[in-house]
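What you see is the complex with one protein chain gone and the rest in place.
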Amino acid sequence: MNAFFAIIHREVLLVLRRKSEALTVLFFFLIVTSLFPLGIGADVALLRKIAPGVIWVAALLSTILGLQRLFASDYADGTLEQMALSPTPFVLLVGGKITAHWLLCGLPLVFLAPFIGIQFDLDLETLRTLILALLLGTPILSLIGAIGAALTLGVRGGGVLLSLLVLPLYIPVLIFGAGAVFATSAGLDVGGHFSLLAALLVLAIAFAPWATTAALRIAIE
Amino acid sequence: MIWNSVAEFFVMGGYALYVWSSFGMCALILIGELWAVRSRRKVVVQRLQRQIHAEKLDKEENH
Partner (left out) sequence: MNIMHSSSSGRYLNWFSFSSPATFYPLAARLTPFFWGLSILFGIVGLWISFFVAPADAVQGDGYRIIFIHVPASWMSMVIYMAMAMWAALGLIFNTRLSAMMAQALAPTGALMAFLSLWTGAFWGKPMWGAWWVWDARLTSELILLFLFLGFMALQASIDDPRRADKAGAILALVGVVNVPIIYFSVTWWNTLHQGASVSMSKAPAMAHTMLWGMLLMTMCFWMYTIALALMRVRAIILERESHSDWVKTLKELRA
C-alpha cells in the first residue's frame, strides 16, 4: 500500500514542479465552456438548458487532454519499465498513477464547475448535483481514459487517436452525469442517475486498472 | 405478382428515391468491398512476385 501512496506523492510532486501542465487543462476547461455562450448568444434560459451538456462535454475533453501526459514521460525515460519490473504489483502502481491523475486533473474540474455553473445561471440545487455528479464521474473518466492512454503509448498521432478511442466509451458517463444535472434543473429525481454513475464507477475500478496494466505491458515489451 | 407493371416496380409507390438509394448503397458497398479486397490482394501478390524474382536474380548473380 505504501507504494500506492508513494506513486501518488511522486506524481503530485512532479506536477507541482511544472504547474503549467495541470493548469493548462483547467484553463482549457474554462475557455471551452465560455465558447458556447459566445457562439450561441446570451439567452439565459437557453444557457441554463444547455449548461449540463456543455459543462460535461468540456470536462470530457479536458480530461482527455490531461491523459496524454499520464504515461508518456515515464515511458520515454524508462521509468515505466522499472515499475513493471519492480516487486510491487504493477497494477498497484498503475492504480496510483490513475488516482494521481484524477487528483490533479479531475478534482480541480469539480471545484471549478460551480463557478461555470453560475455563469450559466444554474440554481443552487442544480449546482450541488453538478458537483456531486462530477465527483462520481471524473474518476470514471480517469480510469477509462487510462486504458486509452496505455493503448496509444508512443504511437504516431497518439493524441487524436486517444480521443477517438476513448470518447465513445465516455458516452454512458456523459449521459448519466449530464442527465442528473438536467433532471435536477427540471425538478425530477436523480436517484437513478447517481446509482448508475456509482455502478459505472465500481465497474471501472474493478476492470480498468487491469486492462490498463495489460495494455502497458504490451507497449513496453 | 404484386406489381402491375415494370414502371410501377421502379416507382415503388412514390418512395423510389429512398428505396433505391438504400438498395443502391448496399450494392455499392458489397461490390466495392469485393473490388477493394481483390485489389489489395493484387498489390501484395505483385510485390511478392517482384521480390521473389529479385531474390532469384541475386542468387544467380552470386554464383
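Note that the chains take the letters A and B in the order they are written out, and that residue 1 is the start of every chain.
The working rule: contacts are C-beta pairs under 8 Å (C-beta built on N, C-alpha and C of every residue); 3 or more make two chains touch, one makes a residue touch a chain.
Owing to the predicted nature of the structure, the values given are computational and were not obtained by experimental measurement.
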{"item": "Chains on display which the left-out chain touches in the complete complex", "value": "A, B"}
{"item": "Hidden-chain contact residue, picked from the options A:Ile118, A:Ala198 or A:Ile218", "value": "A:Ile218"}
{"item": "Touch list for subunit A against the chain that is not drawn", "value": "147, 151-152, 155-158, 161, 164-165, 167-169, 171-172, 175-176, 179, 182-183, 196, 200, 203, 207, 211, 214-215, 218-219, 221"}
{"item": "Contacts of subunit B with the absent chain, listed as residue ranges", "value": "1-3, 9, 12-15, 17-19, 21-23, 25-26, 29-30, 33-34, 37-38, 40-41, 44-45, 47-53, 55"}
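Keep this in mind: only the chains that are shown with their structure count from here on.
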{"item": "Centroid spacing, where centroids are CA-atom means, of subunit A and subunit B in whole angstrom", "value": "43"}
